[in-house]
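Please see the structure below; I have some questions.
Selected chains only, in their assembly positions.
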């Protein structure tokens, strides 16, 4: 088996994080997983959703979008079609849960941070890139607050969080599927884990055919290794 | 640790399937997982979505809804609010994928079967009940077609599919969470598996805190056992 990109089965694409790409946002990061490019911003607001008011706790949420021509064929703009599709809603709920899993909402105080993940160019793995880059934007936003003594970054941000997709491509377990692999893979799983190795989310799907426990375990092992690398790269990016 | 319901950790609620509850639908089933009651219907249409026309293949899709007062507090009716929420879309996409995982779309021919899962009463686990009961409705729809020689049920329907939720409740792995447990569980995973034990979907979430590999393995083991029981109950229900 050869991967279309010539990568080894457990080899991720080239990963990069460019911080501070937005003049306005409190935190921002242009994350690249190969040809998948996502612009992540973290926006701080001094208000929380209605159902959280007067609880003393803050909130972290996320929104996700794809530019219409981030993909091979132009997609319809969701703003023009008048609603966000099920896939969009599913992904932004996942990003939000992933961020909240490593945030102490009480320590944040009654404020909201919104992580916007906008896909400038897509080549598979946009949700895992969004989570991994979104964490950098979140970190930088908390840094910004820390410098202004609005909150203690170390108390609010309890750990790293990063994500990777693994799948069975032509019978072999591979890490960080690109679009060519993803559209053909029998099985596809997304893993979200913390720096300490805790599991935040697992989403595995047997698209064409059910998969076995043994296959799942292989994907899991590769994901653990990849996420450890991503966390290392996040550390380098923030200069930790 | 005691479960609010007094059940053993790996004990499911009382499960029942009532077939043929709809005068109109080609297949139907009122499924109960304890106090969670879902009305599942399978509707056959001699047309497929536009993007599938002239492919010779059929399609199976699902829609999900909750009656406004199926829950403890009355929820806003989605028809009145003008859109289906992210949770609804996520669940109906999951049900659809689960059904398609055991259907041979070529053998079905260019037709669509829609599985409607409407929650009459909710007490946790509505998506797993929907999948498990939806399979019965699908089966009966294919039986209806089989009797009319429109398609071969045995060729179209390759296996059973059933689903269960497992989670960590007060430190213990428990099977088939009800609402009281679900709203408090640290970790919650939904498993969808076939009669042959193949994995169709795994969705695990560490709501409050990340979970460990060991915890996940426990949930997995309980789910395998529960799904085997559910498949057995499905067999009894259809008289197989």
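Labels A and B are assigned to the chains in the order they are written; within every chain, residues are numbered from 1.
Everything below uses one rule, namely that a contact is a pair of C-beta atoms (placed from the backbone, for glycine too) under 8 Å apart; a residue touches a chain by one contact, two chains touch by 3 or more.
Values in this document were obtained by computation on a predicted structure and should not be read as measured data.
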{"item": "Identical protein chains in the complete assembly, only 2 of which are shown", "value": "6"}
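The rule is short, and it goes like this: only the chains that are shown with their structure count from here on.
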{"item": "Length of the line joining the C-alpha centres of chain A and chain B, rounded to whole Å", "value": "28"}
{"item": "List of chain A residues in touch with chain B within their complex", "value": "83, 85-87, 89-90, 92-93, 97, 101, 159, 189, 193-194, 196-207, 209-213, 216, 220"}
